[in-house]
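A single protein chain has been omitted from the complex, and every remaining protein chain is retained in its original position.
Take a look at chain A:
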Amino acid sequence: MSPTASRPTARNLGSALVALVVAAACTVTATLADPRPARAAPPDSIVLGMVLEPPHLDPTAGAAGAIDEVVYANVFEGLTRIAHDGTVLPGLAQRWDVSDDGLVYTFHLRRDVLFHDGTAFTADDAVFSLQRAIDTDSVNAQKGLFAAIDSAVALDGYTLIVALSHPQALLPFNLGWGDAVMVAPESADTNRTAPVGTGPFRFVRWVQGDRVELDAFPDYWGEAPALKAATVRFIPDPAAAVAGLMAGDVDAFPNMPAPESLPALEADPRFTVSVGTTEGETILAMNHRRPPLDDIRVRRAIAHAIDRRALIDGAMFGYGTPIGSHFAPHHPAAVDLTSLSAHDPERAKALLAEAGIAPGSLTLTLHLPPPSYARRGGEIIAAQLAEVGITAKVIPVEWAQWLDQVFRGHDYDLSIVSHTEPLDIDIYERGDDYYFGYENPDFEAVMADLRVTTDTAARAALYGRAQRLLAEDAVNGFLFQLPKTGVWDARLRGLWTNSPIQANDLTGVSWTE
């Protein structure tokens, strides 16, 4: 869920102000502006805007999505890479072979790769990187990705053998995550402030609180990117983000923080507004430990009380795709199960009556973290629950509190959050340890099957079964897939429309004129 992904922004100015700025900006621009389009940077460079500043720049030592949004594919590369459409491509490993039992992966590494400090990338670096991630004192935020790895050894300078304790069909995908990028032993400890990778862009400097500067790495092994330099600026305030674009200080906001500003920007020919997909399933989490939420009839009642369309229109200004289970709707294995929890207040009331709950007698807490999808969505959900006789007590919390009280302390009834990790349906097998506390042996069996199944069609069938189980059990309220809404200069090409992982891959970005 990455508190990280769409984490806190100092949103004290409010969305009304954003709307005001957009409206006023358009007026002022129309009357005062120089007709010449401004550009934030020379034609072979780019200024990107991001809401959150990364805490540091080492993707192997932190969960913050903002780290990957700066360095993934730009500064750091992994053995594999995840492309804009979510497919797994070779990265620093040119190809790989899998043993028949699925327990041994042999990675054949590229021979022409240099780190930005001039040292060569070899199998020893790959062993070091993987070993560092699985060590007992590892601080890798996604250590679970590497859980199946038993050992990693270098057969020769450019051959890496990875032995698994059990088959893991997703290994090449997992190794494409930012948490699995390749680092060198000499620079691993300083990557937090001065990252040294193998990517097409190298780190120049970081003015903390303001920006990170990158420039093209002349000795890059692959095709040289069209851009010679890139600056990533951190602009937490939505109104300031709009002003930055309008004033030409920023060329692109790949994840625009204020959906309410999109219609006005869409009408402006200087900008391209792009609406794509993310891996963020937004859910109304329910605490199964707390009666009456342990009663499936009550959970189903809550699910039927929710009007997803009204929610998406109200909280997301129409952007977002309804979901019926915990699965990205654009994934080939997705099944549309929204009809299982269609908006039906009468049915919700009947289910509550069946569970012995008198109208108006049930009060639940609703903890809302800072992102606008949660804060705005929470108000709308509370109103929809009121229609079926459930009182939701809205409690706004910051991320730190949410993690402490809701996620770890399990001290909540309902909460709204977006789970942004790709293919994270397996969080439902974590049982009582996990914050919603769902336990179903059938579901766990499906997940166990998935781990050892490599055939695509068979995997899709298993994913379908898993989605259906979650929808039938009404584990959580499944709301919508978080959209990726980007705004950039209309002359820019090659920025990602969709976000299969959190990244701003600049390798294919160029200006048309």
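Keep this in mind: a contact is a pair of C-beta atoms (placed from the backbone, for glycine too) under 8 Å apart; a residue touches a chain by one contact, two chains touch by 3 or more; residues count from 1.
The rule we apply is simple: contacts and distances are computed from a predicted model.
Student: Determine which name in "Nitrous oxidase accessory protein", "Membrane protein", "Peptide/nickel transport system permease protein" or "Carbon-monoxide dehydrogenase small subunit" the UniProt entry assigns to the undisplayed chain of the complex.
Tutor: From the listed options "Nitrous oxidase accessory protein", "Membrane protein", "Peptide/nickel transport system permease protein" or "Carbon-monoxide dehydrogenase small subunit", the omitted chain resolves to "Peptide/nickel transport system permease protein".
Student: With the full complex in mind, choose from A:Ser99, A:Ser151, A:Ser165 or A:Gln208 the residue touching the hidden chain.
Tutor: Considering the complete complex, A:Gln208 is the one touching the chain left out.
Student: Of the residues A:Phe173, A:Trp399 or A:Trp511, I need the one that contacts the missing chain.
Tutor: Final answer for the missing-chain contact: A:Trp399.
Student: Which residue among A:Gly91, A:Gly248 or A:Gly437 touches the omitted chain?
Tutor: Answering carefully, the residue with contact to the hidden chain is A:Gly248.
Student: Counting contacts across the full complex, list the positions on chain A that touch the omitted chain.
Tutor: 1-4, 8, 10, 12-13, 17, 20-21, 24-25, 28-29, 31-34, 38, 53, 55-56, 62-64, 136-144, 192-193, 207-211, 233-237, 239-240, 243-244, 246-249, 398-401, 403-405, 407-408, 421
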